[in-house]
Every structure is written in structure tokens, then in C-alpha cells.
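One protein chain is absent from this view; the other protein chains keep their places.
We just call them A and B in the order they show up, numbering each chain from 1.
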Amino acid sequence: MEDLKLELKKNIIEILNLEDLSIEDFDDNDSLFGDGIGLDSIDALELIVMLDKDYGIRLTDPKEGKKIFESIEVMATYITEHRKK
Amino acid sequence: MVKGIAITGMGIISSIGNTVEENYKSLTNITPGISEIENIKTNHKSHIKVGEVKMSNHNLAVCLKLPKNHNYSRTALFGEIAAKQAVKNAKIKDINSCRTGLISATSVGGMDLTEKYFYSQFQETKNRRFITSHSAGDSSTKIANSLGITDFVSTISTACSSAANAIMLGARMIKAGKLDRVIVGGSDCMSKFTINGFKTLMILSETNCRPFDANRTGLNLGEAAAFLVLESDECVKKENKKVLAYVSGYANANDAFHQTASSKNGEGATLAMKKALKVANLSFKEIDYINAHGTATENNDASESAAICSVFGKNIPSISSTKAFTGHTLAAAAAIEAVYSVLALQNNMVFPNLNFETPIAETNIIPETKLVQKELNHVLSNSFGFGGNCSTLIFSKA
Partner (left out) sequence: MSKYFINGIGCVSAQKTTDTATGFQDFEELTTNLVSVQKPNYREYIQPSMIRRMSIGVKMGAVASSIALKDALLETPEAIITGSGMGCLQDSEKFLRNIIDNDEQFLTPTAFIQSTHNTVGAQIALGLGCKAYNVTYVHDATSFETSMIDAMMMMMDDGEKNVLIGGVDEIGKFTFETQKLIGHVKNEDTLANGILLSESKGAVYGEGAQFFVLENKKTNNSYAKLIDVAIYNELSEGGLTKKIETFLTKNSLSVSEIDLVVLGINGDVEYDEHYKKLQNLIFKNTAQVYYKHFSGEYNTASAFGVWTACKLIKEQTIPQSLKLNTVEVTSIKNVLLYNQYRGKNHSFVLLKSC
């Protein structure tokens, strides 16, 4: 689980081009959208593709993403339970 | 008295017909043009519905009597067909009898060719003739050359509002005395590029689109071209031209909210509608029909509804989106809807908003779902695009 969280942080920084952030800036329970890390709806779409590509999890409704991407903690739990890769 | 810039000719090719008459027939017979995609090979075939023109590039080229080794993109093929119809409809004998310009709009330009020959043009010399067809300006240049227009030729690309801005610029240039006559409109073909682009945004519906419905599931892409001939009053008088309708109002504003999404309250759209009414010197109460942008995406329809409510309050006139007939034809959308707005004025007819059942709770806008015959004097048409571009046109009865 801790490895997965680290992997997620690394990938999110890379995929979303968050040059100003480092892994240490992410708290596992920080909210990724809005006031926390400050991601937006386009980032959510990018993360949906990441779920599909890296973990074989396919979402059809972008609204589902909102709940799953709440924080690194929530994301890691969801991926662990649903991953096919 | 409200008047504006005279429209003296129209031409169109879309998924519901290859001429103005055919389009009118499909609109009044309620025959939508949404189907499974045939002309483009895509993995998404079974997951999307589109407003596709069923003619192949070969047949379109035959219609235009092009030589076999032509390098027309599908955008240019559509554009030339529609522009020629418009010029013919306006009964123009000598295109250069007065200062005539062309303003076209496109978002993809020749992307259909670039994606087809992306790698092969490096190996095969015969495919290199398509390289110059990629740019947005290429289709306009081809149309201008085929019509013999050597003067002012330009191309606009403001995503899905492009053609509205082309019509607006044309009207302004005539008003400013810079041109006597101008052919304005837009053309966009479908491409893997746009299909996959909209797919990544997760806003393509798997079924027929449902504009303004609470349970809408996204848009259907379409392809089309349409052009209008605009002429100065002097031209109209001199040649005793029949005026089909007038472009009486126009405006462009920016939502400045997000690169792709519209603001919740539709601020840019509100500004555009209000400015257009001011240009036309009309009160919102005088608008008889709104041809909405109504793409059937969650975001657009909510935002546009909010904007309409803030402009029209409780006096919302007849409203419909014709996108369930044609699909969303991107840069051409405002041009084909300009043709539909003129047809509405000429025939006193409001075209239906198909597939609507339940209104959006927040705004409760109920579009016309059946063909409605009623006296129409002023029609307002909205077109919005990525980058916050919001444009509104107003057409008035001749």
C-alpha cells in the first residue's frame, strides 16, 4: 500500500506536469482537487486514463472519478480493491 | 426600424441534406441525420453516433468536377459545394462586379488528410501533395479560387463558435464599407482527431444526443459546411436582389473561465446575447425564437440555460437546438444554424428539439419538441466554443 501511494504521487506529478511539487508536498489525506493540491476537471480526465492504463480500471462516468480521486489515501484503497493489472 | 446586412444567398451540405431544400425537408419531416459512422475507420465505431454526410470524398470530388489528382481535404470539398450553392442562390453572375471577399471558418482544416498520410507521405511521393492541404487557410483559398475571389480572403478558428465570427466579421466589413459583398460561413469534416479528442473529454454520447434534457449523455459529432452571401444595400438596390433575411445583431465575448468548460452562470454567453441585442437595437422581448447552441453536454446545456434565463428572465421565447438533427458540426455549426434561422424566418417555423423529455431542474427550460408554425420576426442563434469563445447572431425577417 505504501509503495502504491508513492508510485501514485510520482506518476501524478509527472503526468500532470506539476513541476513545482515534490513527493513530500503530498500528504496522503490532502484533498487533490480544490483547495488542496488544486487539480481540476481536466486533471481528473488525465487520471481516469492513468487508472485504465496502469491498473486496468475503466471508468465510464467522469463523475465517478471525483470520489475516487479525493486523496492519495482514497485512490490507493480503491486501486487495491479494483485493480486488474 | 431594425435592419441589418442583407443575406442574398445560402448553401449547405450536412447529414440531413446536400442542399438548402433537402435540409428544410428533413427539418420539417423530422428526419434526423444521426447514424453509425461509415467513412472513418475508428475503434470507437460502436460507441458513438454521428451526423455524417454519407457521400464519399470521391463522389464529392465528382460533383465538383475535380481532376483525379486533386488534393482537397473533406473540409474543402464540403466548403466548395456549399459556397458554390450560395453564390448560385444569390444569382451572382460576375463575382468581381463589386469588391467581394470570402471569410470561412474551420477547426480541423485538412486534418483528415494529415492523419491518413501521417507516415506514408515520407515514403510515397504521391501522398506529399496533401501536405499543403493541412493548414486551416487551405480550404478557404481553394473555395476562393474556385469562385474567382482574389480580394479579401480570411479564415477564422475559434473552435465551435468559428462560423459565427466569420458571419460577424463579414457583416462588420460591409457595414464599414470595406467590402460590398462577402461570402461567409464555415466547413468542418469529421476526423479521427476530433473523434478521439472529444472522446478523451468523455463528452461523446453513445446514443442520440438529447439537448436540454436533464438526463443528457453528451454530444454527437457531425460534419457539414454552410455559406451565406452578404451584400451591401447598394448592391441589393443596384441589382434588385431578393433579400432572404438580414443579419441584424452580432456579438462576441469571452467567458474567461476555463480552457474547455463554460462557467456555471454562463457569463460569456450572457454578455454575447446582451451585446448582440444592443447591436440589433432590439429588446429581448422581440426575439421570437432562440436557435440554441445546445450540444447536449452536461456543461454546455446547463451553462447556456443559465445564461438564457439571465437574459430573458421569465419571458423565454420558443427555443430549440437542432443538433439532434445534424450532430455538432464544430466550426461549421453557426453557419448551418444561420441557414436554419433564415429558413425559420422565411417559413415562420420553429424546428423541434428532438429527444427531449425532462427539463433541467435548475432552469426548467422546456424547448419546442414539435414543429411549431408561428409568426417569426427575429431569431437569435448562439454558438460557443473552447477557449471561452461565446458568439451570438441575430437574424431578422426581410
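In this section, contacts are C-beta pairs under 8 Å (C-beta built on N, C-alpha and C of every residue); 3 or more make two chains touch, one makes a residue touch a chain.
Just so you know, these numbers come straight off a predicted model, no measurement behind them.
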Legend entry - Option from B:Thr42, B:Asn265, B:Asn299 or B:Asn377 whose C-beta touches the chain left out: B:Thr42
Inset, instruction - Give the residue, chosen from B:Leu64, B:Ala159, B:Val372 or B:Ala398, that touches the chain omitted from the document. - result: B:Ala159
Legend entry - Hidden partner chain, touching residue among B:Ile12, B:Val87 or B:Ala144: B:Ala144
Inset, instruction - Check the options B:Thr114, B:Ser262, B:Asn382 or B:Ser396 and report the residue that touches the missing chain. - result: B:Thr114
Legend entry - Contacts of subunit A with the absent chain, listed as residue ranges: 15-20, 38, 42, 45-46, 49, 52-53
Legend entry - Absent-chain interface as seen on subunit B, which is shown: 42-44, 102, 106-107, 111, 114-115, 118-119, 121-122, 128, 131-132, 134-138, 140-141, 144-145, 149-159, 165, 169, 172-173, 175-176, 178, 192-193, 196-197, 199-201, 252-260, 267-268, 271, 385-389
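Definition applied: only the chains that are shown with their structure count from here on.
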Legend entry - List of subunit A residues in touch with subunit B within their complex: 40-42, 45, 48-49, 61-62
Legend entry - subunit B - residues contacting subunit A, complex: 200-202, 258-261
